[in-house]
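Note that one protein chain of the assembly has been removed; the remaining protein chains are unaltered in position.
Per-chain residue numbering starts at 1, and chain names A and B are given in the order in which the chains are listed.
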Amino acid sequence: MQTTYPQSTFSGLLSEYRSEATLILFLAVAFIFGPLFTEYFLTPDNLFNLSRQGSYLTIVSIGMALVLIVGGIDLSIGAVMQLVGLFTVLLLGAGASAEIAFLFALAMGAVLGAINGVLTVYGRMQPFIATLATGGIMTGIVMTYTQGNAVAPRGIDPAFREIGGGAVAGLPIPAAIMIVVVLLFWWTMTNTTYGKNVYALGSNKHAARNIGLNTELLECSVYMLSGMLAALAGYLTFARMGTFQPATAATGGTPVEMVIMAIAAVVLGGGSLAGGKGTMIGAFLGATVSAVMLNYLVLLGMGIWFQRFILALIIIVVVLLARKNERA
Amino acid sequence: MENVLNNALPMTRPTRRASLAELAPALIVVVLLVIGTITSDRFMQTNNILNILQYAAEPSLIAVGMMFVILARGIDLSVGSVMGVGNVTAALLLAAGYPVIVAILAAVAFGAVIGLVNGLLITKGRMEPIIATLATMIGVRSIIYFMTDGAPLFQGIPREFVQIVRGSVTGLPNGVLFLVISFLLAYVLLNHTRYGRHVYAVGGSEETSELFGIKVTRIKISVYVLSGVMAAIAGVVGASRLGIGDPNSGIGYELVAITMVVVGGVRLAGGVGTVMGALSGVLIVSILTNILQLNNVSTHAQHIFLGGAMVGMMLFLSWRDAKKA
Partner (left out) sequence: MEGSIVLDSHVIETNALEIHGVSKSFGQNNVLQDLNLTLRKGEVHALMGENGAGKSTLIKIISGVHKADQGEINLNGSKVDFHSPYEAQIGGVATLFQEIQEIPDLSVAENLYAGMEPRKHGFLIDWKKLYSNAQRQIDELGLRIDATQKMRSLSPSSRKMVEIIRAVHKRGASVVIMDEPTANLNQGEIDALFSMIEELKQKGVSIIYISHRMREIFQIANRVSVLRDGRLIRTSNIENISEDEIVKLMVGRDLPALYPQRTPPENEVAMKVDNLTVDGELDSVSFEVRKREILGIAGLEGSGATSVIKALFGLRPVSGGTIEVDGETLVIKNPKRSIAQGLAYVPEDRKEDGLFLNKTVNFNLVANVLKSHFARMGFVVRKRAAQTTSRDVVKRLGIKTTGGMAKIGSLSGGNQQKALVGRWLIGSYKAILLEEPTRGVDIGAKVDIYEEINALARSGLPVVMYSSELLELIGMCDRVVVIRNGRVSGILSGDELTEENILEKAITS
């Protein structure tokens, strides 16, 4: 019989990466026709802001994609951003340097994520309930400490604000960091045993166990990475402000909204809540498209709540379409 | 592999004995009552007890709806926002001069519609309950802010409306009455009607329910509608209790309601859980909250304890299940 290797026809690639291709097309359309509706869209200022704004979402979306690939979910990422942000600012206020605070933030995110992982894997809690609870606890801690007020200690390391607001090679530093993160995780997921094993776990947990993978540890590690990435995003968000600002409905968004945006981004990029699916590039594109759309709505003068409403609609439409594709 | 030893077992009627997990919620209530009495003189006063029950009314109304959803193997994260919508809808209509009954019915209808949307997205649209209800959670909250511009409504709410919850028909505050009635209704529905038993059946196994001729889709949609209605009523109760319309009403209540239900021993995987258990869950959370208040723990910090309680209970349950298996 005939066996041919490898199958890399253009149409094959296109069907494999349909979500990604659609998103690229969408971005092209947005950049070509966007300026027709609002001239400000293509100005360097806006693009600079847009890329920074999009970087936070992209970073957490990468983490969310990892969790969704193994069939889990992490509803705590918004709360992790908050709690880590608060502690980072407090640490800076106590005189720590921006670099120390950075390492601290990552470590704290890893610990918080590991707690989620342990509760889910070893405590056998459903991931959504475990992360909903830990997220609630973290938000509770933040709100208890701040009473809903900003925390702005004096004399913190100026490098902190520089990381959040500065630029490197014309790119906002958060965007540059985001690119590094995306490339790193893209490479990890496609070229290392770790990445392959995570996909194996997401595709079939029993089979993964039966070929000798330590599925528990692997699953835990994914939640840990999600926590670290959320912590990174939190650090960058508050570095931009230079202060800590608790997220409440009044200030334009509870921590849950970051969660839903990240889920939307990953699903847009071809991920699925059923697990086993999703790519890093897809998550990156999904987050970018979300950021562009939100930017658009802002430029068109839509209020924050209208944006939220559109966001909810988009999630519903995207998931419904994804379902339809699965059935076809 | 199942029946290696089964054939040897005599098939006698197993003795009925309440398991530890069934008793645990009631035990925790007792323990909390003791702790409350020890830590605060005011705890056991009639006023405080009534207070506990009255404040329990809003989250427990939501918890009743949530219980139906969870029994049918679903989850409803939009309840907090639906509560908010019920709250501001009633307040806005009252402020505009509509009669109380119209305001209430409109609020409840709004809740039912959102529940219907959830149900349709989940059944016909085959969306995961978490995603569908997260999306409506956000969408509905934004609708609230369109309706109110984000500002609370202080004026134009008639006294008669406020009396609905604050007044007293039976000698007990009406808020307590709501709690009692809703649990009684839930008890009758779940234990003494086909509908209720079929909710359990669907949560136990959709496939088998289908084979038994149970209208699975209809049941699943109905529990979300019920949940929406209960959350909207909770919003109306909130508006009545405080005499204001609050666009932030209900934020975080999904967590409280799920905690109540889960702490009460209702299994998140569906099909298992009793009304008595859920009531215990409501009491546990409410008493715990009250004890924290009496000991000057802030509202936000209370969430930390609630989340902790939920994690603790879930770990206990999964530990028990693992031991059984």
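In the analysis below, a residue touches a chain if its C-beta (ideal position, glycine included) is under 8 Å from a C-beta of that chain, and two chains touch if they have at least 3 such contacts.
None of the values given here were measured: they were computed from a predicted structure.
Remark: the omitted chain is touched by one listed residue; of B:Thr39, B:Gln155, B:Ser168 or B:Thr193 this is B:Thr193. For the chain missing from the display, the contacting residue among B:Val272, B:Val297 or B:Leu315 is B:Val272, taking the whole complex into account. Across the interface with the omitted chain, chain B contributes residues 1-7, 9, 11-14, 188, 192-194, 197-198, 200-201, 204-205, 207-214, 271-272.
Think of the hidden chain as still there; on chain A it touches residues 1, 3-8, 12, 191-194, 196-197, 199-200, 203-204, 206-214, 276-277.
By definition in this document, only the chains that are shown with their structure count from here on.
Put simply, the C-alpha centre of chain A and that of chain B have 31 angstrom between them.
Looking at the complex, you find that chain B touches chain A at residues 75, 121, 125-128, 130-132, 134-139, 141-143, 145-146, 150, 247-248, 251-252, 255, 258-259, 262, 268-269, 298, 300-304, 306-308, 310-311, 314-315, 318, 321-322.
Residues of chain A that touch chain B in their complex: 73, 119, 123-126, 128-130, 132-134, 136-137, 139-141, 143-144, 147, 249-250, 254, 256-257, 259-260, 263, 267, 273, 305-306, 308-309, 311-313, 315-316, 319-320, 323.
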